[in-house]
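Every protein chain except one is present and positioned as in the full complex.
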Amino acid sequence: MRTWITLALTGLMATAAQADTTLRFATWDSDQALEIEKKVAAGFEAAHPGVKVQVEAYGDGYDDKIAAGFGAGDPPDVLYMWNFPAYQASLLPLNDYLAKSGLDTSDFAAVTLNYATISDPDGSKRVLGVPAGYTTLVTYFNKDMFDKAGLAYPKDGWTWDELRADAKALAKPDEKVYGFGVDGAPDPYDFEAYLWSNGSSWISPDGKTTKGFLSAPETAQVFQMFVDMVKSGEGVLFGVGDNGSYRELFNADKLGMVISGTWPMPDFDTAKKNYGVAMMPAFAGKPAHSQVDMSALSIAKDSKNKDLAWEFVKYYASPEAVALRTNDLPILNSVAKSRGLLDNPKYAAFFKMLPPGDDTRSPAFLHNPNWGRAQDVVTTAIQQIYVDLDNVQATLDSAADSADKALTK
Amino acid sequence: MRGKAARRHFWSRGAATPYLFVAPWVIGFAAFTLGPLLFSLYISFFDWPLIGTPAFNHGANYVTILTDDADFLHALTVTLKFAAMFVPSNLIVALLLAMLLNQPLFASGFFRAAFYLPSIISGVALVTIWSWLLSHEYGVINYVLTLAHIPAVNWLGSPNWAPVSIVLVSLWSVGGTMLIFLTGLKSIPKDLYEAASLSGVGPFGQFVLITLPLLSPVLLFNLVTTVIAAFQQLTLALLLTKGGPVKSTYMLAMYIYDTAFKYHDMGYAAAMSWLMLLLIIALTLAIFKLSSLWVFYETEVK
Partner (left out) sequence: MKAARWALMALLTLLFLFPFYWTLVTAIKAKPELLTWPPTWWPETALWGNFVTAWTAQPFATFLWNSTLVTVLSTIGQLLSSSLVAFGLARFAFPGRNLLFMVLLAAMMIPWDVTMIPLYMEFNWLGWINTLKPLIIPAWFGAPFFIFLLRQFIMSIPRELDEAAKMDGANMFQVYWKIHLPLMAPALVLVGVFQVLAAWNDYLGPLIFLNDQSKYTLTLGLAQFKGLHNTDLTSLAAMTVILCLPPLVLFLTAQRYIMDGSLSSGIKG
C-alpha cells in the first residue's frame, strides 16, 4: 500500500529530468505521417544537443487544443497551420527570419508561400508560415473497370464531357456500380477548384461580396452538372447520409472515378488497386485549375524560444527533412525532381495541376477574415442543393445574401 | 464583541455542522467553477476574438443574439425539438429495460452487462459503427428494411430523418439512466407487490400505485439530468451529421462550440452560453416546482 502511494505521488509530482530546452511542436497528423514528423524531430535533436523536441499529436482535436492554448497564452512553440487568417493575430511574422536565413524560397512549390502570406490593410505582407507539404487535386480512375468496359484511360487535358461519357459507360445503377463519385459534403475550400476551372469563384477578389460569384451562372453550371450526373446515375452522391467513404467503393470496383488529393493513395495502395491518376477534367474551352491544400509550420508569437523555433522550421524545410516526408508532395521542387516524381505516372498529374507561381487566384479565406462564417453558409447551401437535386440558382442566390451578411458579422 | 459571541454560539450549538458537510463542494465550486463562470459572464459583454484584446461592447452580444441572429433562433428550435424527442424516449426506454432486468431471470447479470456495454465503449467508436449501420445505400438497417419490402430511409442524409436518427442512436447509450432506475427499483420492497397482488391489483395497477410513486425521487433525478443532457448534446451531432444536412441537427451546443472554437468569437459564445444556462435553470426550476405534485419522499426535511 505504501509503495503504491509513493508511486502515485511520484507520478503526480514528477518533473522528469528535462533536457536544457524543450521545444513544443504540435501537429494534427497521425499514423505514418506522425512517424515521419517524429523522425524529423529526432534529426533536429541530433543536430542540436541539449534540445528536446516535444512532438504533440492532437489528431482531430487539434483546433480545440491550440485555440485553448492561444486563448490562455500558453501555445506550443511551433504549430502545424493552414488557416492563417483565423490565427494570424497570434502567429509570428517570419519575413525577417526568411530574409536573414538565406533559405532559397524559389525552390518551394509555386504559390505555396503565397497561401501562407497575409496582406494587411496598409498593403504590407506578413509571411506567417513556412510550407511543409502539399497536394493538388487529380482524378483517380479504376483501371480494371476501364479495361472491362473497353474504355480508353483518361488523358491529361481531358474534359468533363469526356468524363461524363466514361461515367455513363461504367455505371450500372441497378448493381450499385457508378462511374463518378460526387462528394455531397465537400469542403468548400476544395470545391473552389471546380469554380476556378469554370471561370468563377466563391468571393470577389476584394473580399467584399459573394454576389455574382457564389451566385454566378458559372457557379450554378458546376452544381447543375453534378446534380445531372447524380440524377442520371452516372455519378453517386457520397457523404450525404452514407458513411462517406468513396475509398471502399473504389476498392470494390463499384466506383470508376473520383477527384481527390494524395489522401486516398495509401488506402488504394494497401488494397493493391490497379489505378491511374490523371489531371482534373476541364470545362470546354477553359483550362482546369486546382487549388493547393497545404500544411505549413508557424511559430507562436508567445513562444519563449523563437530563435530555436525558427531553426526547427528551417530544418523542416531542408532537403534532408523534406526527403523524409513521403506522405504527400515534397515542398521543394528539387526534391520532387531528384525523387523522379515529375515523370512518375502516379505523381505527374499532381504537378501538372500545380498553379503557376504568378497565379492570381487564391482561396476565399485569404480574401476576407470572416470567410469562416460565410463558408458555413456555403456548406449548408451545397447540402440543400444535393438534398433537393433542384433549384440550384435560387439556392445560390439566397446563400449569397446570407454569406454577405456573415462576412460583415 | 457581539460578533464574537455570536460566532462562538454558532460553533457550540452545532449550527456549523451542516456547513462542514457541504464544505468540500462549496470550496471546489469557489476554486474551479465560480471564477471561470464569472469570467465568462464578464467576457460576454466584450468583443473578444480569442486572440487579441477584448473590447467592451455594452451588451451588444446579447442584443444581437436576441434580435438579429437567425442562426441562434434556428439552433434553439432544433434543440427544443430534439429535447422533446430525446427526454421522453430515453426515460421510457431506460425504465422499460430496467423493469425487464428487475424480473427474476436466468443469467440476469449477463443481460445487465450486455445492456450496459454500449455505455462503456468510447463515443468515437460507437458513432463510427452507427454511421455504417445507418448508411443510406450500404447500411444493414436499410438492407433489412428492403427485405421486408419497406422503402429504404435516408437516415442521416435527409433533413427530416437526421434528428430522429440521432435520438435513436442516443437510445443505445441509455445504460447509465437504466442502472439508476434499476437501483431504484431494487429498493422497492417486494412485499408491497405481494400485498397488492393478493388484493387483486393487476400488473398495470401495481406499476401506477407502487412502482411510480416509490421510484419518483429517482425519476426526478433522471428527468432533470436527461433534460440537461439534451441541451448539452454535442458529440452525437458533431460526429454523426456535423449538424447537417441543411442544419437540421445544428443544435445550440454546437453553435456555441463553433462560435468559440471555429469563429473564435469568445464574447458572443459566452453570451449564448449564459442565455442557454438561464433557459435550463428556468426549465429545471419549473420541473422542481411541479415535482412536489408527483415526487414522493420517504422523509423530507421541510
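Letters A and B mark the chains as written, and numbering starts fresh at 1 in each.
One rule holds for everything that comes next: contacts are C-beta pairs under 8 Å (C-beta built on N, C-alpha and C of every residue); 3 or more make two chains touch, one makes a residue touch a chain.
This is a predicted model, so every value here is computed, not measured.
**Q** Using the touch definition from the top, which of B:Ile129, B:Ala152 or B:Val201 touches the missing chain?
**A** Missing-chain contact among the listed residues: B:Ile129.
**Q** Looking beyond the chains shown, say which of B:Ala60, B:Leu100 or B:Leu145 touches the absent one.
**A** B:Leu100
**Q** Identify the residue among B:Leu66, B:Ile92 or B:Leu117 that touches the chain left out of the display.
**A** For the chain that is not drawn, the touching residue is B:Leu117.
**Q** Going by the touch rule given at the top, which residues of subunit B touch the chain that is not shown?
**A** Output for subunit B: 14-15, 17-22, 24-29, 31-33, 35-37, 39-40, 43-44, 50, 97, 100, 103, 105, 108-109, 111-126, 129-130, 132, 138, 172, 176, 179-180, 182-183, 186-190, 217-218, 220-221, 224-225, 228, 231-232, 253, 256-257, 260-261, 266, 269-270, 273, 276-277, 280-281, 284-285, 297-302.
**Q** Hey, which subunit A residues sit against the chain that's not shown?
**A** These residues touch the chain not displayed: 8, 11-12, 16, 24, 28-34, 54-62, 64-65, 68-69, 71-74, 76, 247-249, 251-252, 254, 263, 266-267, 270-272.
By our rule, only the chains that are shown with their structure count from here on.
**Q** Whole-Å distance, subunit A centre to subunit B centre, using C-alpha means?
**A** 37
**Q** Which positions of subunit B touch subunit A when the two form their complex?
**A** Against subunit A, subunit B makes touches at 49-52, 128, 131-132, 134-139, 154-159, 242, 244-247, 258, 260-264, 266.
**Q** Show which residues of subunit A lie in contact with subunit B when the two form their complex.
**A** 63-64, 67, 70-71, 86-87, 89-90, 176, 184-185, 236, 240-244, 372-373, 376, 379-380, 383-384, 386-387
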